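A single protein chain has been omitted; all remaining protein chains appear in their positions.
Order as written gives the chain letters A and B; numbering starts at 1 within each chain.
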Amino acid sequence: MTALVEVNNLSKAFGGVHAVEDVSFSVEAGQVYSVIGPNGAGKTTLFNLITGLYTPTSGDVKLNGESTVRLQPNELAERGMCRTFQQMQICMNMTAMENVMLGRHLTLKSNLLTTLFRLPALTRDEKAAREKATELMEFVGCGEYLNAEASAMSYGALKRLEIARALAAEPKIVLLDEPAAGLNAVETAALEELIRKIAAQGITVMLVEHDMKLVMGISDRLLVLNYGRVLAEGTPEQIRSNPDVIAAYLGG
Amino acid sequence: MFSEFLQYLFTGITIGATYALIALGFTLIYNASHVINFAQGEFLMVGGMATVSLTAMGVPMLLAVVLAVILAGVLGIALQRLAIAPAKNADVVTLIIITIGASIFIRGLAQLVWGKEYHVMANFSSDEPIQVFGAVLNTQSLWVLGVGAILVAVLVYFFTRTLTGKAILATSMNKDAARLVGIRTQVVLMLAFMVSALLGSIAGIVVAPITFTSYDIGIILGLKGFVAAAIGGLGSGMGAVVGGLALGVVEAMAAGYLSSDYKDAVAFSMILLVLFFLPRGLFGAKVVERV
Partner (left out) sequence: MAQLSQFRLKGLLILAIVIFAVPLFITNPFHYGLATQIALIAGAVVGLNLLVGFAGQISLGHAGFFGLGAYFSAITTSTYGWSAIPALVVGAIGVAIIAWVVGRPILRLKGHYLSMATLAVGFIIAIILNNEREITGGPDGMPVVPFDVFGWELSPFGQYTLFGMEISGDLAWYLFAGVILLVAVWLAQNLIDSPIGRALRSVHGSEVAASVVGVNTAKYKSLVFVISAVYASVMGALYAHYQGFVTPAIAGFDFSIILITMVVLGGMGSTIGVIIGAVVLELLPQLLADFQDMEMVLFGLILMLTMIFMPKGLLPTAANLLAKRRKKSAGGDV
């Protein structure tokens, strides 16, 4: 059985900064796989490499056995990979609903002709997309914003909206970069619940998080990065008892 | 054959030096504020026109030059204070349109004050050109090159040795950090516009005897300066100089060997070609956008 995501000796340098260095690991389908590490450890860079936003300096990433380092982010989306961002990426020039409907992009089959003349095929498609988006907004807890402009939403709601947008693409795997950052305890608990529900649908989840309680409770496996390198990899129990991790990170 | 080539080269380097100075003006303002100032060419026009009209009124040449340069400097400061500073949060396009509005405004004023005719400025020194291997070198070209070289040297000194220069550089790299260490960024921005205007007006004055001058020469000169700055890579001083010279030479060669009607087309094709292979120009910083 091949892993869903396989990372081999992956490195990325910015000038002299080795943001990610010689990192290898693999994620099985259906897992919740977390990446932790102190600030600047290279977690976001790793996600950017996996999702095709950066081209690695060396090394390889495979999705379902296919090398993806030459692919653009949109080509990875076509292969079932979607993500959210630490620095939220919401289109503030659109409504909340439109942001989620944007996630349906790949499933909509409109061409220029049906669009320009607003033929019935388009209206049908759009109706279905709106229903799906409504459902997802309610699923992530943005039900009250169905008619809101994105720019009128609170920070926490926007973070959930970004997850809804990622889910709208019906991905096989989602990567969430610090979804709990800036959330209060209640919101974090709701987020944990949401991640569990996503995983329960069979979607593989990769997670970057600083909230240890959340990470340890939810993950099947973890990867610990430090200065761009792998410090440890394993189940939550293994990580918790790993002396290197305790020394460098948890023990502080 | 060779003399012909040399002739085109002289022409190219002379005009290229002017482009380089305009491009440096763009670079200065771009670095300090990330604004592309479409009114840059107007500083040249003001420098040239003011000098011509003052000398015509009987003001001695040197004094006329000084007054013209001061006038341009004041204009630069006014542009920053009155038009750019109040619109600080505007879109890139909006800022472009504001500077275009400013350029139309300045041009309109110039036309009111100085009229629509072409004005001729006398060469600074001898009208007798110098013969070099069969090519003629206008003495004014030497003035352009000499003044250009001095200005570049002064700028290099200013940015590497003086506190004010370093403050401008620091502001261009990181505005917030600059503010934190006590640099008054608004003053720096004003300075950048002023220095850029001084530079432009001096260029406008030395080149005036070669190109003639009129209220509307600023547009095309400004655009060429923008092309030169983009070829070199926006924000790079070195790029501005190289871009300016390269543009001038290519243009002169195209005019000489191909067709003078198409020399501008060659200049604009050149920028497309450069950007095709180097999306940030020859010396532009290569950055990976963070997300």
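Throughout what follows, contacts are C-beta pairs under 8 Å (C-beta built on N, C-alpha and C of every residue); 3 or more make two chains touch, one makes a residue touch a chain.
Here the structure is a predicted model, which means the values were calculated and not measured.
Participant: Quick one: say which of B:His119, B:Lys166 or B:Arg280 touches the chain that got left out.
Facilitator: Considering the complete complex, B:Arg280 is the one touching the chain left out.
Participant: Who touches the missing chain here, A:Val27, A:Val61, A:Ile90 or A:Ala232?
Facilitator: The one listed residue touching the chain not shown is A:Ile90.
Participant: Which residue among A:Leu4, A:Ile36 or A:Cys82 touches the omitted chain?
Facilitator: A:Cys82
Participant: Could you please point out the subunit B residues that touch the chain left off the display?
Facilitator: Per the touch rule, subunit B residues meeting the hidden chain are 30, 36, 83, 86-87, 89-94, 96-98, 100-109, 111-112, 219, 223, 226-227, 230, 234, 259, 261-262, 264-265, 268-269, 271-272, 275-276, 279-281, 291.
Participant: Just the residue numbers, please: which parts of subunit A touch the chain that's not shown?
Facilitator: 51, 53, 72-74, 76-78, 82-83, 85, 89-95, 97-98, 101-106, 108, 110, 112, 115-118, 122, 125-126, 129-130, 147, 165-166, 168-169
What we mean here is this: only the chains that are shown with their structure count from here on.
Participant: Roughly how many whole angstrom separate the Cα centroids of subunit A and subunit B?
Facilitator: The separation of the two C-alpha centroids amounts to 48 Å.
Participant: Which stretch or stretches of subunit B touch subunit A in the complex?
Facilitator: Listed in rising order, the residues of subunit B that touch subunit A are 288, 290-291.
Participant: Quick one: which bits of subunit A touch subunit B in the complex? Just the residue numbers, please.
Facilitator: 14, 44, 48, 53-54, 85, 87, 89
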